[in-house]
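All protein chains but one are shown at their positions in the complex.
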Amino acid sequence: MKARASDLALQQSGLSAVLEDFLAVRQATLDLCDGLSPEDCALQSMPDASPVKWHLGHTSWFFETFILEKTIPHYRHFNREFRVLFNSYYVTVGERHPRPERGLLSRPGFAEILAYREHVNTQMEHLLRRRGMLSQELTDLIELGMHHEQQHQELIVTDLKHLLSRNPLKPAYRKSPQKTSEATATTQKWHAYPDGLHHIGYDGNGFFFDNEQPRHRVFVGEHELAHGPVTNAEYLAFIADGGYTRPELWLSEGWDTVRAQGWIGPLYWEQRDGDWTAFTAFGMQKIEPAEPVCHVSYYEADAYARWARARLPTEAEWEVAARNASADGNFADNGLFHPQPGQALHADQEPSQMFGDVWEWTQSSYAPYPGYKTPAGAVGEYNGKFMVNQYVLRGGSCATPRSHIRATYRNFFPAAARWQFSGIRLARDS
Amino acid sequence: MKARASDLALQQSGLSAVLEDFLAVRQATLDLCDGLSPEDCALQSMPDASPVKWHLGHTSWFFETFILEKTIPHYRHFNREFRVLFNSYYVTVGERHPRPERGLLSRPGFAEILAYREHVNTQMEHLLRRRGMLSQELTDLIELGMHHEQQHQELIVTDLKHLLSRNPLKPAYRKSPQKTSEATATTQKWHAYPDGLHHIGYDGNGFFFDNEQPRHRVFVGEHELAHGPVTNAEYLAFIADGGYTRPELWLSEGWDTVRAQGWIGPLYWEQRDGDWTAFTAFGMQKIEPAEPVCHVSYYEADAYARWARARLPTEAEWEVAARNASADGNFADNGLFHPQPGQALHADQEPSQMFGDVWEWTQSSYAPYPGYKTPAGAVGEYNGKFMVNQYVLRGGSCATPRSHIRATYRNFFPAAARWQFSGIRLARDS
Amino acid sequence: MKARASDLALQQSGLSAVLEDFLAVRQATLDLCDGLSPEDCALQSMPDASPVKWHLGHTSWFFETFILEKTIPHYRHFNREFRVLFNSYYVTVGERHPRPERGLLSRPGFAEILAYREHVNTQMEHLLRRRGMLSQELTDLIELGMHHEQQHQELIVTDLKHLLSRNPLKPAYRKSPQKTSEATATTQKWHAYPDGLHHIGYDGNGFFFDNEQPRHRVFVGEHELAHGPVTNAEYLAFIADGGYTRPELWLSEGWDTVRAQGWIGPLYWEQRDGDWTAFTAFGMQKIEPAEPVCHVSYYEADAYARWARARLPTEAEWEVAARNASADGNFADNGLFHPQPGQALHADQEPSQMFGDVWEWTQSSYAPYPGYKTPAGAVGEYNGKFMVNQYVLRGGSCATPRSHIRATYRNFFPAAARWQFSGIRLARDS
Partner (left out) sequence: MKARASDLALQQSGLSAVLEDFLAVRQATLDLCDGLSPEDCALQSMPDASPVKWHLGHTSWFFETFILEKTIPHYRHFNREFRVLFNSYYVTVGERHPRPERGLLSRPGFAEILAYREHVNTQMEHLLRRRGMLSQELTDLIELGMHHEQQHQELIVTDLKHLLSRNPLKPAYRKSPQKTSEATATTQKWHAYPDGLHHIGYDGNGFFFDNEQPRHRVFVGEHELAHGPVTNAEYLAFIADGGYTRPELWLSEGWDTVRAQGWIGPLYWEQRDGDWTAFTAFGMQKIEPAEPVCHVSYYEADAYARWARARLPTEAEWEVAARNASADGNFADNGLFHPQPGQALHADQEPSQMFGDVWEWTQSSYAPYPGYKTPAGAVGEYNGKFMVNQYVLRGGSCATPRSHIRATYRNFFPAAARWQFSGIRLARDS
């Protein structure tokens, strides 16, 4: 999944750059475990989420299964039983331990998993140092493994947040940063886009996932896009206006979900005596009006948009706008794991906060691009088989590593999912 | 939802044409009950399906609620409690009796429902005869009510079929027609389409649903479309090749469904001693190789397509092809309620069986067309609120009234639904 | 299951008495269908309940399977497929149609079921008229079949009541009788019983079920029994005192059920603006204070007793008291299908209303009597296999045929069941 030019560069620089990247990614994963206990890393709070420990093992399993096993003759596994334990959903690789039972594994313990990671790192290091020129396929797989691990870094943060939220002690994951100044919620502004035929999908020289290709033409009509993501202040107005009690604002399935789940606000929000608070990386916190609203489902994003007489953007509209937008943002690298207020409006020519802070729901169902072909082998199970009943999110979040995201990147979750850092950017027809 | 030109025509001809249409549609609904017992019409076999009796009541309720109540001063309801009993999902109209409990209503009985229908017919007749010129809004609503009733005609057939299928006695709904000649399964042929920007959506002078508009531009890439729908013979080859046991052919959700539901073939299919039979409108019947395969889910359609090294068409691709295709076909008007084999291949310039026989799954998620606005009032609940997690089907089936369908018509069902007459037409990239 | 002396009597009188009884029981079943529509008889409102039609078929199936099939050479079945359709739970007889799907059978229709009953009646009549002396085993089975049918007569009433209660139209099953005088709720009175060793179980000459034997000795301690069943007035006081909101009054499982089901009163009770009404055989009715409380679960009976500083009687205590009590009462024969107030207290020497009106929960788990042996063959499935996790009720109800009940009769239902006419009689330790 790497374009040719980049590969050449990679091979010219020898493998040392790959090794450096590899070790950095692996270390970043461990950094996320700072301050966590073995128990924090072992528990599973819902079938959608996995224990931190499992993510640590699975990302190592990926390198072991797709690279080490296939490259090193007589490769000695750390533990052959991990082949089943840490397989997520790769049917072609063999049996899998059932996902909802990942929280039933007290063994291997945290220390053993760290040893497993070390074993894999060492083997990878040997491979990258001694092997001279690796095949294109192999370097591609190593790079895929690093991006795969970055995806699990984000899941470690979101899954752990969900687990801690279920604890009545409401423990904090990270220390709250000092506030430098009082942010003020900005008045929404719109950017206009004319109609036109656009090329959509990846065509650069770097890494990309198979679902970002083939690059293809899409006709996009005239429309407008909001300058920034919807803020808590704006979302509170929606709630105050009966947002969660008016069926006419909701998709039918969304309304059924609101009723069945008893939703009265975004995930992690609680109301006591009229005041809203939310569970965050810093424990329970007052809702900050200027911050982007977060942990909303597609249903809520869609209902909010209807209430605001707008709609969600398509993924093509989003991608067209993102091309010129700043890729700077509040990412996992900041160590905050919490969305931040946008800056005051100057004479910005482009939408702001397109990247980082919160993933932005689009109205687009997750589907193959025209001409998409599932890659051969287990890697073919990476994306294609999930292309039904999910919706595309764009732009990354405060839990996404900065180097992981790009304008063509397609994330996807079911319409009811809320435990990701998912927010809302509005679009409207001109 | 009617364009102006047609309305003028309608009003010039007076209302007698509307009345004639109205009475014909109402009678067609009753004709579907020929040979059914009160019990056949009262039972509900699953939450997705409704009792025949309920359809008879609900279609009358539609005219009573949206036309009679609002037009006739001091309108006397047949029974005011029916307002709740026969409301399907119109939240803005008021309370509703829960859908999964429609099969708990032994009263009103079949005879009383017929009396209710008669009452509504009489009132409608008075309205149409005496009122002279009706408002545009009202004539639109009457036409909507007729198309609404036609949709329920199809549901009567599919819901009843499901109910009868659950009975170990496997009763027939209609007498099997005499076979005139042995149809032979034809070899698949492909029609090629160049890329281009197309206008998609309704722009004629007749009736259409809100979801068929606004007409808008879509870029469609170069591709091919199969001449006819996939036949039973072809589908049997998929089964024989392990179709239902090979996860790599399936969407992940589809595979989970196959396993959880124990699917081994389309709905209503049974295998005994190696022979396949299916429950049909004529009771249990041997599988006819030349007939289009029917009662498959989106998951099965997608898996079949993958196996056949093809894919499902997008709804735009389908619509472009359908414009020139024959609108003739095997519809409910034939009284067969069962798909028929296609004709032998001549030098057909266009795909065949685009209309009638089986609804054709497209790969397109059901979504609003760009610029779509939900109509005001209860009618706004007709289509828009279902635009999530459903997939578009096109072309109508053997249970669709001929006058109900057109090239721009968008039907939609969840990916797991199988009790409609849903089949497969393949597309592929050139 | 018939004692010898009675059998002799039966055979001396020829079979004409049996035939007369048989036809009377069969007719009584049909009488319960007076005024019901085919739809009323076809629907199933919950897995625990069966359609009336099914009861009509199953009771005929019983005679066909256990008597006609085994006695008449080359017996011609009305329809061989009914063997599966109308088998309830007799595993040894062969396959069964699943209980929760009894409401999916629109065919056979009501008329066909009546024809089936007629067919069985005719065959039984032939058998009883022509066969001269029948074997003891056969006459026993015929008598069992009649008592079996009486049990289903009661279920027809309770299952139909449940179905009609789910209909928002709240239809009445029978016309409400005229009230002759205002009954007043009586003050509770207690009857004292000394300790002693008692023989428990059937030892008469009539019919009995296997679970009423062997007669055996039970030591019963000193205790008291309430004069009459708990009234609505008394139960309303329990509710008013927070009965349904105080966990300390409830068994743990009972409290979980109250919370999960949202119980706030007996089944069929509704509260509007502070007034309690209930769905009855006469439609919705005001709660009558002097009537015995009805449609309560074991959990509610137990909680009420704890609140009243009493307890439920054991089945031995109940049986000892019932031996001398009047067997007169308000039974199905009255055609009311609703409990009636007790008479004013005179100098009654024995508890009143022990029979009829409401089944009385005992604290005794349904278990085999010491020395109980399961009968051989399918009849062995009648009682024994249900002897776990059910509780014994005694005395019959307003839906029980008078000739069906006796002091040793053991009815049994799970602790959460409420759709039978189940009430409460208190006991207490001296």
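By letter and in written order, the chains are A, B and C; residue numbering begins at 1 in each of them.
Operating definition for what follows: a contact is a pair of C-beta atoms (placed from the backbone, for glycine too) under 8 Å apart; a residue touches a chain by one contact, two chains touch by 3 or more.
Remember, it's a predicted structure, so these values are computed and weren't measured experimentally.
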Give me the visible chains that the unshown chain touches, in label order. A, C
Candidate in contact with the missing chain, chosen from A:Gln27, A:Asn167, A:Asn324 or A:Ser430: A:Asn167
In the complete complex, which positions of chain C touch the hidden chain? 89, 91-92, 195, 197, 216-219, 221, 223, 247-248, 250-255, 298-299, 302, 311, 363-365, 367-368, 370-371, 380-381, 385-389, 415, 429
In chain A, positions touching the absent partner: 37-40, 42-43, 45, 53, 81, 84-85, 97, 101, 103-110, 163-164, 166-169, 171
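Definition applied: only the chains that are shown with their structure count from here on.
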Touch graph across the chains, line, ring, star, complete or other? line
Farthest-lying chain, centroid of Cα atoms versus that of chain A: C
How many Å are there between the centre of chain A and the centre of chain C, using C-alpha atoms for each centre? 60
Could you work out how far the Cα centre of chain A sits from that of chain B, in whole Å? 38
Averaging over Cα atoms per chain, report the distance between chain B and chain C in Å. 47
Among the residues of chain A, which are close enough to touch at least two other chains? none
